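The other protein chains are all here in position, but one chain of the complex has been omitted.
Showing subunit A:
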């Protein structure tokens, strides 16, 4: 049957168009039930909905299928994801509305649908002859969709009645909309409220806690006092943004101060401005990462970012404490005109960016209460009020909670319990928490992924490879015991006065073929994440630790970059080739250093090492002369107990000459490869850039230097590098390192990008005009893509479509950048956690520390021995500290700071 859809549409230029679309209504759409005999198709897929769709419910004794409406899917996705809920029919109308309203939930519901054990069936009701309905005169789109859902539900119940022994099978519509429910019952469909239905399920009371609170419930919870201004409707926000009265940006809460946040407004091109938001009223219920609309305040109300550290202490006494006002006062500080930042207030939320949050339950003081506050692990997220009956069981556990809404009369958002992760402080649980918080995919590899691994025992098919570079390689391993070795080096004299230097990288792209599940999984993971006691692999272990690991004395496939160089480290020619290598020695950095230094050793390996070392020194000098930066960050390494994996000692990382030897050649290989792939594929080369930071980023650095009477020039990378070298303070040798640590924080993030989508390729930190990642394909997906590009460029492999599609590449780059950032954060969090574990067993210790920043009521202290950074408050609740004079210009406090040894640890443990 043919129908045509006609609707009017406004074009971007403001003209009104009449769009006519055809719509074919079908009679061959299958209902998906195992019972049905009527609508079998030729070659039917296995039925999705089971014959025995059994859940024991006091409301509905017989077998039944569930049809949720759009709002139920949007709000109760946690319930739908629960393994107890199965045999659900998701209508196309619902799916489309969800897609339109919330991308993350759309993704989640699709994942559920794809999970075969959940028995979720998508019924294409909009294309079905009997369930399609037309919008009636004067009917709103929402009402039409509700009607479509009811029509489909009715069709299902009638359709299934016709099936043999389908009599007792019921179809239940779940809707929270009262009107919709009444109308549904009016036309003979069984409809329940979601809450009602979940409550009726026998044998699964824990599902109740996962139920999201709906809006009418929320009113009961809180007092009627209105705390926040109303959010504007989307239409007015859009009008405001268009006319320029409002600005649209991403809300970023401050880590240190819960009453302060910035909104990052993307300007034209790359630059953006930050708008300061201060005070609970102005923050107006925005949560970190939301897309919000901001209105700028008049200039006389502009303020400076406060330098107070404020942690939301939660309710003191009654629910919505007066403590807030006191703290709000603390923000105020008189400052000079020049320090004022554009300040604004949030007028509306364009898009929430809520995800489930990990954290701890803080139990209500009233024993029988079912409403409790939840404290997220991420300090930028406000506390969340949840309702649960199992509070006593959840105490001391790490739990996950999702936000449902934030009514304007409530101090905190309302949420619901999702699941428990395990007891707090437990190493497994904490690792799980930090992986989840940083969105690191860490499930074991699925069977589908593993099926693409080569079958063992595996050997190199000899005839295919023409380049054998056996017997000439050295490899360097760091740390001792590392199993995923992805690089090897060699150097030999060519006899014509020149040297041949080769960098050999594991040929991972030989094993991971484009497009298969293994490849997709690796692309989505993006990088291997190294935690203190654990490694979350990007590719399965068989590859990472065996077949792609260039272990010594075995044949391995490699991708080699070979230069001919003279003794001044000038490149005469470069060539790339796939090869088979057989590494002769596996050395740690320390062992390599010993060999270089030991004049008695004169074998091949040692001579080769010395050659490399000499070249590396020249390369490094040349690079630094060009303005490459050496910055520093406090890095520590734990010595783990081999049995319990508890940290037993920790020390700062040491760098040896050989570290920089390897690094130099890796950099050189990366640059050579970047140049090659860019020459070959100017539109779709995957490169890495490091943009120069805007001058304002250097403020903290120059201020810190000024405190010691030094000047840091930041006009170019070269000037910065030089002035950092010059910045020495007599008798305070660590000062230079401190400056370099601060310098690191001024930098922008280096990012991957696709050459066809950008014009600025410069790598600021390395002072290289072009750069990419080629040298670690085992642990970075970007390198695999670069390998593939290079393989195509030298004719060693064939191309495929996604490789040449710059939009797909750009999307891939976004994911990789995100994963890399998250992996870094996860790594840091893991170090922080292990530091805490370490101190837990240690008790109070005295160590020297340096002050990094000074805030109005606190200082931030770095203890170099442990690489630990912590906040030390000057005053506690009980005892007031000495009066301090605070100078905004040069952060400094004119008094003798209190002894800070034990504090650092305590503060960190909060």
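The rule is simple: a contact is a pair of C-beta atoms (placed from the backbone, for glycine too) under 8 Å apart; a residue touches a chain by one contact, two chains touch by 3 or more; residues count from 1.
In this text, contacts and distances are computed from a predicted model.
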Ask   = Which protein name, taken from UniProt, belongs to the chain you can't see among "Exosome complex component RRP41", "1-acylglycerol-3-phosphate O-acyltransferase 9, like", "adenine phosphoribosyltransferase" or "4'-phosphopantetheine phosphatase"?
value = "Exosome complex component RRP41"
Ask   = Quick one: which of A:33, A:71, A:92 or A:527 touches the chain that's been left out?
value = A:92
Ask   = Looking at the whole complex, which of A:37, A:103 or A:726 touches the chain that is not displayed?
value = A:103
Interface with the unshown chain - residue positions in subunit A = 2, 4, 11, 15, 17-26, 92, 96, 99-100, 103, 110, 113, 122, 124, 126-127, 799-802, 804-805
